[in-house]
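Just one protein chain is left out here, and the rest sit where they should.
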Amino acid sequence: MRIMTKRSTWALPYAIFLVLFVALPLVIIILYAFQDTSGSFTLANFAKFLNDPDAIGTFALSLEVAIENTIICILLGYPAAWILANKKLNRSAVTIVLFIMPMWINALMRTLATAELFHVMGIQLGKGTLLVGMVYDYLPFMIYPIYNILNKMDKSYAEAASDLGATPWQVFWKVQVPLSMPGIMSGVMMVFMPTVSTFAISEFLTNNKIKLFGTIIQENINSSMWNYGAALSLVMLVIIGITSLLQDNKKDVSGGIV
Amino acid sequence: MPEKLKNKMKRLLYMFAAALMLAGCSQGRDNILKVYNWADYIDEELLGEFEQWYKEQTGEDVTIIYQTFDINETMLSKIELGHEDYDVVCPSDYIIERMLKSDLILPIERDFGSTPNYLGNVSPYIQEKLEQIEGDGKNANDYCVGYMWGTVGLLYNPKYIDPQEVCSWDVLANPAYKGKVLVKDAFRDVYTSLLIALNKDEILSGRKDLESLTFDVSDESVEMVEEYINGFRESVAGWEADFGKEQMTKELAWLNLSWSGDAQWAMDEAAEIGLELDYAIPETGSSVWFDGWVIPKYAHNVKAARYFINFMCMPENAIRNMDMTGYVSVIGGDEVLEEMYDSDEYGPIDVSYFFGPQADSACVSPVLYPDGAIIERCGIMHDVGTEKLLRMWSRVKGDSASAWTYILIFLVFSGLIFAVIYKYTKNRIRQQRYAKKRRKRNQQKMSR
Partner (left out) sequence: MKKFFAQCYIWLLLVILYAPIVFIGIFSFTESKVLGNWTGFSTKLYSNLFTGDMQGTGSLMSAIENTLLIALIAATVSTFLGTVAAIGIHNMRGRGKKAITFLNNIPMLNPDIITGVSLFLLFVFLHVSQGYVTVVLAHITFCTPYVVLSVLPKLTQMNPNIYEAALDLGATPFQALKKVLVPMLKPGMISGFILAFTMSLDDFAVTFFTRGTIGLDTLSTYIYTDARKGGLTPELRPLITLMFVGVLVLLIVINIRNIRNARKAEE
């Protein structure tokens, strides 16, 4: 009964669960990454990655596609988010929901639908279709956080700036963009990392011609090259670490759609 | 919360707890047969029938646990590294070779007591091919019983492609079919087939023999094949793992370097919607492959495994598996030949290599059982040069990173670093300026 009354201990089951299913698995990734198949310490998995032109090429290509995808998503998504958040230009709540909705549908399904459309239109699958398909998949993830932050933004800053004689262009670049930076950064997080790590999607969009880094991990894990697969996952974890450093952690703009 | 929903949730929680407990304890292993096979590679009704048949033959109960894989290597490493106790598995030719070399499989005892031995139904052609497997002096026929076999060839749409053209692999490079060609994403099959074809003249003149070619991964040979693939890679619309047959029936592609089993499946499917597809093995040469049953070293129920293999070799079961999967069973003999015979549909060809001398002009599908003259120019693949061939394969599949890739990555990352440094120094300068001002102010105060 004493335990029941001290409510901070209620988190204990979940804490144990988290250690077992979140912390321990990550430790195991690190463990496997630095082991060979017989279980002794080695750096060979990373050496293999650096000496494997296929893996390095795929890695670089994934970064390229992810960068391009992110840039296109910002260029297309920012104006859209800006219009959606602007009450003078858009009063309809339906359009907002329509932009959010794809986030709730399995990316695989949307990708397949896109690939089928390309087939029917007779478009040759390749790098171009990959990029278009990726933008299809991830644009909502860019629009939503930017919209959220623009929506919550205090309009008086922009008004003050224009009262003080700033041109609309200056207001946009000097006030709006810096203030919406956390939204952009969280959009970048939601677009960049998933693009690098998707598997299956790039195969469907390119007829297996291009694979991304996630596919290499999946192939290695599936053919039981666990140690190498773990090493590749660790490389990805490091990138996640670096990108999340860029993000401003104090403001939470994502999540909480319902 | 409504009472109904509460009950439902309770029930689900119980189910979950029960599932947890079930996973914890295991049943008596002696009465379980663990089968590990390719996905969609058997008539699954046969599994239940085997349990019954086994009871009839031996009086013992057995329950099959049936699991499937998509990649040979997945299966292999589960056994090699995980020491999993599968009783009977179905690897491909070169993996059988690898398992034999690394002592991972047990010899198959052929004494079944009162039960007839059906293992002899395996066609002599396949037995001969099994003998070619390089197993450190061990004969693969003692360790493996074939299951399915097939060839590597070209599935094509005669509406767009002249049947005359597919007698050579050169059709792949025809610019008229650019963007309409699919190639199976199977490096060993493509390499071996092309290597044999490219050495046609050497084989005919006796300078090289087919069997030694199937072991050949010398630099010149790999380079030769790579160059040949580079000659047609511009035409390739995709490297298919499994989607070739579907895209062929939808006429999205016209030509598909594929396996005979897939080709047969696609032709049947296409016929249903009134489309004609055909399959040919280029006359210059190609390769054959087969999968076979083996009993891994860590097997627990060897007896049931042997009976399972025996059961699969019964002609009627072989025919049912063929109907279900579209692949061709290795079982020869008159019963299968009779089933396959169809003089309305096919012209006579020489399949005596497979069914025995009486079949030198039998009316069977040339897709399933190619003419003897073609089969003569087909070799089997061996387990050689995996790393080297994989590297070649990823080079020719290409579409990997280009100079632009690295430039872009460099630009973005240096841009990021620059932004961070800029922000940092700006703050520093600002702080220094404040500090200076403060110092000045303090000095003024002091002097006053």
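Letters A and B mark the chains as written, and numbering starts fresh at 1 in each.
In the analysis below, a contact is a pair of C-beta atoms (placed from the backbone, for glycine too) under 8 Å apart; a residue touches a chain by one contact, two chains touch by 3 or more.
Small disclaimer: the values here were computed from a predicted structure and weren't measured.
Taking the complete complex into account, A:Leu139 is the one of A:Ile67, A:Leu125 or A:Leu139 that touches the chain left out.
In the full complex, chain A touches the hidden chain at residues 1, 4-5, 7-15, 17-19, 21-26, 28-29, 32, 76, 79-80, 83-84, 86-90, 93-102, 104-110, 112-114, 116-117, 119-120, 136, 139-140, 193-194, 196-200, 204, 214, 217-218, 221, 226, 229-230, 233, 236-237, 240, 244, 255-258.
By the touch definition given at the top, chain B reaches the unshown chain through residues 9, 12-13, 15-16, 19-20, 23, 36, 66-69, 82, 240-247, 250-251, 273.
One rule holds in what follows: only the chains that are shown with their structure count from here on.
Averaging C-alpha coordinates per chain places the centre of chain A 33 Å away from that of chain B.
Across the complex, chain B meets chain A through its residues 70-71, 73-74, 76-78, 81-82, 179, 182, 185, 236-241, 243, 250, 252, 390-391, 394-395, 397, 399-401, 404-406, 408-409, 412, 416. Chain A makes touch with chain B in their complex at residues 37, 53-54, 56-58, 60-61, 63-64, 67-68, 119, 124-127, 206-210, 222-225, 246.
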